[in-house]
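Got a structure for you, questions after.
Left out: one protein chain. Kept in place: all the others.
Chain lettering (A, B and C) follows the sequence in which the chains are written, and residue indices restart at 1 in each chain.
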Amino acid sequence: MTEYRLFPRTAFGAESAHSVSIAGVTLTERPDVALASVAARTGEAEIAGTMAELCGGPCGVGQYKEGAPFSTFWSGPDQWFVLADHAAHETLAAELQARLGDRASVTEQNDGWVVFDLTGNALTPMLERLCNIDLARFEAGQAQRCVIEHISSFVLCRDPGLSYRLMCGRSFARSFAHAVETIMASVAAQAAA
Amino acid sequence: MLIPHPILGLRDAQEFTYLGDASLLDRPDGMAEGASEAFHDYLYLRDNPAGEHRELWFHEQGDRSWLVVTRNTLTHEITKAELARDVALARRGVK
Amino acid sequence: MTQSNRLNGGQIDRAQLLRFTFDGQSYSGHAGDTLASALLSNGVRLMGRSFKYHRPRGPISAGSEEPNALMMIGDGARVEPNTRATVAELYDGLTAKSQNAWPSLKLDALGINDVFSNFLTAGFYYKTFMWPRAFWEKFYEPAIRKAAGLGRLSMQEDPDCYDKGFLHCDLLVIGAGPSGLMAALTAARAGARVILADEDFRMGGRLNAETHELGGQSGADWATATLAELASFDTVRLMTRTTVFGAYDHGVFGAVERVSDHLRPTGDTRPRQTLWRIYARRSLLCAGATERMVGFANNDRPGILQAGALRAYANRWAVTAGLRVTVFTNNDDGHRTARDLAAKGVEIVAVIDPRAEAPQGDWRVIRGQVVDTKGRLGLKSVTVRGHDGRQEVLQVEGLGVSGGWNPNVSLTCHQRGRPEWREDIAAFVPGGTLPVGMAVAGAAAGDLSTHGALRGGAEGAVASLEALGISAKAPELPEAEDAPVQQTPLWYVGEGKARKWIDFQNDVTVKDVKLAHQEGFVSVEHLKRYTTLGMATDQGKNSNLGGLAVMAELTGQTIAQTGTTMFRPPYTPVAMGALAGRSVGKDFKPTRLTPSHHWAEKQGAVFVEVGQWMRAQWFPQLGETHWRQSVDREALAVRKSVGVCDVTTLGKVDVQGRDAAEFLNLIYANGFAKLAVGKTRYGLMLREDGIAMDDGTAARLAEDHFVVTTTTANAGPVYRHMEFVRQCLRPDLDVQLISTTDSWAQYAVAGPNARKLLQKIVDPEFDISNEAFPFMGCAEITVCGGTRARLFRISFSGELAYEIAVPTRYGESLIEVLMAAGEEFDVTPYGTEALGVLRIEKGHAAGNELNGQTSAAHLGMARMVSTKKDSIGAVLTRREELSREDGLRLMGFEAIDSDTLPAGSHLFAEGAAHRPETDQGWLTSACYSPHLGKPIALGYIKQGGERIGEVVTAANPVEGTSVKARIVSPHFIDPEGARLRD
Partner (left out) sequence: MRYSAARVLWEGLTGHKGWTRAWRDPEPKPQYDIVIIGGGGHGLATAHYLASIYGQHRVAVLEKGWIGGGNVGRNTTIIRSNYLLDGNEPFYEFSLKLWEGLEQDLNYNAMVSQRSIINLIHTDAQRDAFRRRGNAMILHGAGAELLNAEQVRREVPFLNFDNARFPIKGALVQRRGGTVRHDAVAWGYARAANSRGVDIIQNCEVTGFRIENGKVLGVETTRGYIGAGKVGVAVAGNSSRVMAKAGMRLPIESHVLQAFVSEGLKPVIPGVITFGAGHFYVSQSDKGGLVFGGDIDGYNTYAQRGNLPVVEDVCEGGVALMPIIGRARLLRMWGGIMDMSMDGSPYIDKTHIDGLFFNGGWCYGGFKATPASGYAFAHLLATGKPHDTATAYRLDRFRRGGMIDEKGVGAQPNLH
């Protein structure tokens, strides 16, 4: 039996989640989220139904459906990302594969992406400086892939103007947070003026 | 430019990567007689029209779909956008 | 100095006194002033020098079209050259300096050019400075360059930052004058999402500059009230200080908001400006019109302004350019200037109007023309010739000139629009195909009365919204001035020998246009390019039409036949910094960090940029003073015992589906259909043109599941290519792709002790002995007591080697564990340099070899390209030039008696002359091989396979070296591959 053990680190190389607050806006890393991607095999588009059962409702084009224990968002034709609590579902991909069998290709994405929660009052001035999303029409339960400061990202809306989830590739975490935090500071300074 | 994505609606062309003429869908059979000439024409010759052009765009910063977009090269007006997959499947059906 | 030219009234806050300096002299102004209005209030008319003749100049305008009053504003690194004093908002402590003048604005030495202007006509430089040949670059050009240019950069890094953003709306209204305000109001009341943008710091446009009443209140008050209502809608965004500078495809606009230019720099985190990309479903251009000057002798003296500007200074800023003023106009509007200035107590010496129907007023009206002016540094007098033939000199300090108004059509031209001539207003109005979704209203559309502007704005908004399915109703219009345009075109005055300026900044005169015509530069574009007409920082807003009119007269054609005036973006110049936004300095591109980054930092690793990644290049140890010491040690450690290298950056693509194997068979040149589960295979990926695209491995984890790796650099392009093949070429296959590069932390564990090391961390239920897990095996395992891992027995170094992957969050921990467990083997972390040495020693091609110009045959892999199946690139890689027997082959090279063998050297047969015809190849990658104890290289050389043992010359003339090298197999180490299989 090997005596060695591996310990997780966050995308920032730390033991606890990265979190920054500026003038009432908070960006928090969520290392406790497990992720997997699910793609229907050819001719198996009806797994959308199974996905709906698993995730508490159907998740159509551009949607983000929060549920327990699984949340999901649409990421492409017949393709979804599923989110769950990491502690309880570290092997989320295997769990989903077991449920979906050979009707879907499931891929572990726990550490492919970093999830951030962005919360605060009036986040619109920030997000409109970060991503090309029509925020007035971006409602709770919507998801959109976009580019934030040259970084491929997902933006999930939980409560318009007040609460969003942002995701970027794990290796980009530091640059991504820097970009978001820079705009947090800029917007705060403009609001104060 | 805005591309009318058949699934997602208008999306900024900046999210896409451009490949070129949609005739690249019609890849010749590599095992057929005269493949060399067929591949030469397939890969190197272009209509390059001044007007309506069918072309391939990849929604790299989006849903990762390849699209066939019909766009006017003089005005940039886009009259149609289809999933390349559907177009390719339809063509295979014809063959 | 007192504000001697300050009048009463105006929209300035007299309670706020602002101090500023111009060329070191202190002045004061008020909040609401521009720098130009403040200087004029202090009696300063001289504000700049022209480009070529260095003529003394003052402002001609009160807006962004200003060609003359350009200054350097700000201090130190914040100096901003070429800033228009006419739009620069005054703040306390502002410092401004004149530019393009030496030693001072008043005594500019290059004013001498004005004396020699007869020799410096349009295009003179094309005809001379040719002899002797060498003198152009040594003497003439440096002198010209020094004299040319306008302002000066600080030559320091811009200390400010800039934001960018995206906005979306139903209707973008550009310009907040009467038409823009009315349009925004109409749309807002209909519930539409509206953006109203105006370049000025005070919305209202000409309403702020005029004394007309709107529905019984002053124009400015009406604007204020309307803005208050607009501000009450949360669907309306009012953007002052925001210039919409470009109209791009499909309703995308570029706009720049000046966030803090008008404030004294504070050093907080506010941006200086914000670049907005506005996505508008419809747009309404309400950009107003620009008054044009008239060409007459010496029409460029400080104190000569557009009549409307003179009026704006008086009404909005309570300032006059002089206490004795005259007006020269070809239209009724010019007379309003006299009326408004007179009302403010300015003496109107006369109004000069060449028209028979010139209206009468409470001042003298002279039917005639201005034929000359005097006053070198500021206007002193104008000479007038009456239609009765009498010449008269008027002593004045200010002259307002109106030659009519040009609609601001710029944005309508940014795509396919070609303005059309409208005879009744003698001006170009929007024409041709406007940008998609754009309409034009008010003066910009040629509707030059206030009533017309209001009506146009309301109707324009209704029509724009109707197209979107939003029904809107035009509000009741306030009663407003509705005078028809009364003008007789007057482009220039024939009388007068002195120069008559058309393009003020670039010093293009009526004579220059005549010369261009004489020499055949008749087409509008030739005229422009030959004389530089319209190429100044005002983009020709003040000059294009004047030049066109003179040319029309010379060719005997109408203006419409002669051509049209076109405009390109930007509407007004935009700071480079705003267009760059935050993507500058270290943030130019995002940085990707590997899972071991923090650990490597702690080890003191030296990092290198590899695409967007930062990778450890080597790990210096105490006592090592040269990078080669570290790299040699690391490479030798791998050959001798075991080393660990973070290879997470290699692209990883998860390929699943029933037809995954068939799919790989198509994208790789070699066969994949028969690869067994639990096995990995090297794959050569060709582009369709038969050139090597990438190489990597594919591991079969299950019947329907592969993991494909790509090189670091090609991860993106290869993924895109795979999706192309999947969706466009073989949509019939059941294959799903997704990138997992960031999901797994992957390390190469290489060296004779690699297995022993791994056995210490792999959980015991997994047998990784040579028998159970041979070369090219792959498996999903667990390590360190249950952590999921993937193990691949592949080797880049030629040693017994593995790549082990764990979920990225465990990556940093894994390298710590490997270091701890490997202590007994002296495990050595190695960086990209040692990785490079090892792969060169093994003869593995990498980026320098896979440079997009090399075929399978060049790589010596022609036989890998299966002839039994169709695969991407297989047909075209067999073309004669790519597959010829005597073509280039990848070979190894060993230096002979030399301690260098530089990559990039060209290869020649020994003793051959070094000429292009004798050039036989080049070295692609080189290193010092600590294993062999000499410099080695990989390279391509003609007929390489048949020349093993031959000595060639590696010539590197660009660094003055030439080295002998022996051609050898590219596999310097273990060509049989025994170590891999141990």
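By definition in this document, a contact is a pair of C-beta atoms (placed from the backbone, for glycine too) under 8 Å apart; a residue touches a chain by one contact, two chains touch by 3 or more.
Computed from a predicted model, the values in this text were never measured in an experiment.
S.K.: Which chains here touch the chain that is missing from view?
M.R.: For the complete complex, the undisplayed chain touches B, C.
S.K.: With the full complex in mind, choose from C:L17, C:A148 or C:A702 the residue touching the hidden chain.
M.R.: For the chain that is not drawn, the touching residue is C:A148.
S.K.: Out of C:R687, C:R889 or C:R947, which is the one that touches the chain we can't see?
M.R.: Going through C:R687, C:R889 or C:R947 one by one, C:R687 is the residue touching the chain not shown.
S.K.: Looking beyond the chains shown, say which of C:S104, C:Q156 or C:T558 touches the absent one.
M.R.: C:Q156
S.K.: Going by the contact rule already stated, which one of C:L167, C:L181 or C:V252 would touch the omitted chain in the full complex?
M.R.: Spelled out, the listed residue whose C-beta touches the missing chain is C:V252.
S.K.: For chain C, which residues reach the chain that was dropped from this view?
M.R.: 51, 78-82, 118-119, 121, 124-131, 133, 136-137, 141, 144-146, 148-158, 160, 162, 164, 246, 248-249, 252, 254, 275, 277, 414-416, 511, 515, 518-521, 523, 525-526, 529-530, 532, 537, 539, 568-570, 573-577, 579-581, 583-589, 591, 608-610, 687-691, 693, 847-848, 851-853, 855, 876, 879-883, 902-906, 914-916, 919, 922-926, 955-959
S.K.: List the residues of chain B that touch the chain left out of this view.
M.R.: Touch with the absent chain occurs at residues 1, 13-14, 18-21, 37, 40, 43-50, 53, 55, 71, 73-76.
One rule holds for everything that comes next: only the chains that are shown with their structure count from here on.
S.K.: Would you mind pulling out the distance in Å between where the CA atoms of chain A average out and where those of chain C do?
M.R.: 31
S.K.: If you average the CA atoms of chain B and of chain C, how far apart do the two points sit, in angstrom?
M.R.: Using C-alpha averages as centres, the distance is 28 Å.
S.K.: Please set out, as single numbers or ranges, the residues of chain A touching at least two other chains.
M.R.: 79, 132
S.K.: Among the residues of chain C, which are close enough to touch at least two other chains?
M.R.: Correct list: 279.
S.K.: Per the contact definition, I'd like the list of chain C residues that touch chain A in the complex.
M.R.: Spelled out, the residues of chain C in touch with chain A are 161, 163-168, 193, 259-260, 268-271, 274, 277, 279, 582-583, 587, 589-594, 597-598, 613, 648, 654, 656-658, 704-705, 733-734, 736, 738-745, 760-764, 783-785, 787-788, 806-814, 817, 820-821.
S.K.: Okay, in this complex, where on chain B does chain A touch?
M.R.: Touch residues, chain B against chain A: 7-8, 12, 14-15, 60-65, 83.
S.K.: Write out the stretch or stretches of chain A touching chain B in their complex.
M.R.: 61-62, 75-77, 79, 132, 145-147, 152
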